[in-house]
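Accompanying notes for the structure given below.
All protein chains of the complex are present and in place, except for one that has been dropped.
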Amino acid sequence: MTVPTATLLISCPDQRGLVAKFANFIYSNGGNIIHADQHTDFASGLFLTRIEWQLGGFNLPRELIGPAFNAIAQPLQAEWRLHFSDKIPRIAIWVSRQDHCLFDLIWRQQAKEFSAEIPLIISNHTDLKAVGEQFGADFYHLPITKENKAEQEAKQLELLRQYNIDLVILAKYMQVLSTDFISQFPQIINIHHSFLPAFAGAKPYHKAHERGVKIIGATAHYVTPELDAGPIIEQDVVRVSHRDSIADLIRKGKDLERFVLARAVRLHLRHQVLIYDNRTVVFA
Amino acid sequence: MTVPTATLLISCPDQRGLVAKFANFIYSNGGNIIHADQHTDFASGLFLTRIEWQLGGFNLPRELIGPAFNAIAQPLQAEWRLHFSDKIPRIAIWVSRQDHCLFDLIWRQQAKEFSAEIPLIISNHTDLKAVGEQFGADFYHLPITKENKAEQEAKQLELLRQYNIDLVILAKYMQVLSTDFISQFPQIINIHHSFLPAFAGAKPYHKAHERGVKIIGATAHYVTPELDAGPIIEQDVVRVSHRDSIADLIRKGKDLERFVLARAVRLHLRHQVLIYDNRTVVFA
Amino acid sequence: MTVPTATLLISCPDQRGLVAKFANFIYSNGGNIIHADQHTDFASGLFLTRIEWQLGGFNLPRELIGPAFNAIAQPLQAEWRLHFSDKIPRIAIWVSRQDHCLFDLIWRQQAKEFSAEIPLIISNHTDLKAVGEQFGADFYHLPITKENKAEQEAKQLELLRQYNIDLVILAKYMQVLSTDFISQFPQIINIHHSFLPAFAGAKPYHKAHERGVKIIGATAHYVTPELDAGPIIEQDVVRVSHRDSIADLIRKGKDLERFVLARAVRLHLRHQVLIYDNRTVVFA
Partner (left out) sequence: MTVPTATLLISCPDQRGLVAKFANFIYSNGGNIIHADQHTDFASGLFLTRIEWQLGGFNLPRELIGPAFNAIAQPLQAEWRLHFSDKIPRIAIWVSRQDHCLFDLIWRQQAKEFSAEIPLIISNHTDLKAVGEQFGADFYHLPITKENKAEQEAKQLELLRQYNIDLVILAKYMQVLSTDFISQFPQIINIHHSFLPAFAGAKPYHKAHERGVKIIGATAHYVTPELDAGPIIEQDVVRVSHRDSIADLIRKGKDLERFVLARAVRLHLRHQVLIYDNRTVVFA
């Protein structure tokens, strides 16, 4: 599918005729819808939809699609975002010492499972410096202490701007971001090594072992100021038993973390995730 | 959701404007779409969609919806089916000796997981006679031999007509239906106790044990003349090990069979399954 | 396997020769071990084992097996329990209004998935009175209020004694048992409708929906004074999406609850569960 497409993610108060209105907008301008999905949240009275159409043959030039759609959206009190599939997003991967998620993301990007560039790696340690360089990304070592955190976050924000980053992936980055940072750069996906909301915070595998659970999990979510409480994109689990030591949980969890994070990133990059009310609609 | 709804299941050659045309048909007649899902099979060039809307406030009387939609469908070479949610389907459950799927279906119907009536139970054995009677369904014992099969199938077809049956569920009915029977009554769902196409035919758990597989499965599918080769609606699996004897596989399999069959029946009864090309699109 | 067996569940400080000593005890008395499983918890320095052997041909009469084994166990500081497979346990099922776990347990008992008798059903509601009677169990309605709780628990304990009950199953019994009750009758299995420790306490499906999780779970555990914090026997999960309303979570959860509770009960009744340190070793 190398033909470029446009995707609209829309949420608005539910009312009659929404599907027809949005579809007519595409059709009357000569567009060919290839995916359309919708969801009505009856409890909150919201209509949420994702529409993807081929840009080939579409009459409106790209820069006019947004303004033209806005004329329809505004009377409906609709919030919307417009994406083009050939706009390649730029990702910064943040890591600490563990390499499994970083390697996995890089492998998937090279295998073209993701359409994205990864020009920047930031870490509070130096362990993975060689990985970044081998792969062609710039690596920045920004160690964090209580004292220098605000200062380092300013540098991080500056790097995100400088590299024109669209998405930060916390790929086992073991530091908590400040509320201020998040408000300035809210496009952040984190992988947490537990089945949230169980075992939020530090050392979830130790806590899981202590509690004697029979299944462990991993959770990919958008980062919000409240720790490990942002909108969940994807989760998965694996069975464990009394034979599994904490080291085994960590080992099994690494596989979970790789997969769950990769699936969440792919969904995000394909504009299949719509956030509302601290939850996600995943159009998959 | 006690408001009655109408559901259209449509398949037609892909072309521009289909979403708009179908949505406009609903909207222009005052309908409120509550679910709309679509799929494009690019390989076969087919567009497949399911649209459900509330009948309250819809301007067309029920008997005119089909003819009116046909005027749109015909130029598009669309095949379509129209269902009303308050038309309660009538089910015949066919069993042999095992009771687990029968009990499970009855429990779900009584728990209102299904909207359906179950007036008729047919069996080639008498073991489950009491279950049917206790539950209020009529039970017919129609034993099958090579010699009487055609004759008994004639009686079975007569019973389906007499009881005005919409769907036959083979809930561990251990007889093969003839091609002739299937052509006369094609609305049949079967549960096969393996992960098809592995272990089609008789004694799948014995074959699975012999092969030493680490996972067993169950498959719910529509019945077609070729044995165990009809369109698959739902499948699921469970892990087994060397510790599991054939009796254990049968026991674990019963749970799978119950769940997989129940999920398939529910999807069918909610008109979420569209068949094409010996495959299903499940709008779930 | 109709030959009666004896099963020893043993935990003791780890040391050399334990497997040999325990196996020699069986062998020297003419026993044939059919299952032997062990686990060493290196962190706590504990050796935990389950040994099952055929009683046919065993030289010691049943009443002497315990005393004879104790002579070996005491110097090793071993804790142990001895069970005979032909001692059929007696179960009391406690319910509130929901019938799915009750029906499922009864069906499995009748299908001989469990070797147990179910002479007693206790409920704080009358909804399931007919189920108990139809099945041949005595049904007692003991409504609970803040004021009468202590009094009703006294009656419940009296019933457990009167019916000679070995195990209480809380099959969606929506009342919390007092610490005093639990100390007097500690053999209690509960099914909690969440993936503990997430969503302990009331209304877990509502909380799960609110949190926007992508997977829900169920947990079977032994009851201890701290609510929903006892040793976990079994857990399982099912995937959910934004399309699932709270009613859907409840519906999907019912299937989970049935399965997870049934698996836990079966493991317990086969003496495959060893509790230590608020955790379980499941020899399966």
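A, B and C label the chains in the order they appear, each numbered from 1.
One rule holds in what follows: a contact is a pair of C-beta atoms (placed from the backbone, for glycine too) under 8 Å apart; a residue touches a chain by one contact, two chains touch by 3 or more.
Just so it is clear, the model here is predicted, and its values are computed rather than measured.
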> Looking at B:L82, B:A111 or B:A198, which makes contact with the chain not pictured?
Replying inline: B:A198
> If you put the missing chain back, which residues of chain B would it touch?
Replying inline: 39, 41-43, 195-199, 211-215, 217, 231-237, 241-243, 245, 278-282
> Taking the full complex into account, what residues of chain C touch the chain not shown?
Replying inline: 16-20, 23-24, 26-28, 30-38, 40
> Tell me, which residues in chain A touch the chain that this view leaves out?
Replying inline: 99-100, 103, 107, 111, 113, 243, 251, 254-255, 259, 284
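As a working rule, only the chains that are shown with their structure count from here on.
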>> What pair of chains is linked by the largest number of C-beta pairs in contact?
In response: A-C
>> From the centre of chain A, which other chain's Cα mean sits the farthest off?
In response: C
> When the centre of a chain is set as the mean of its C-alpha atoms, what distance in Å lies between chain A and chain B?
Replying inline: 37
>> Quick check: what residues of chain C touch more than one other chain, meaning two or more?
In response: 243
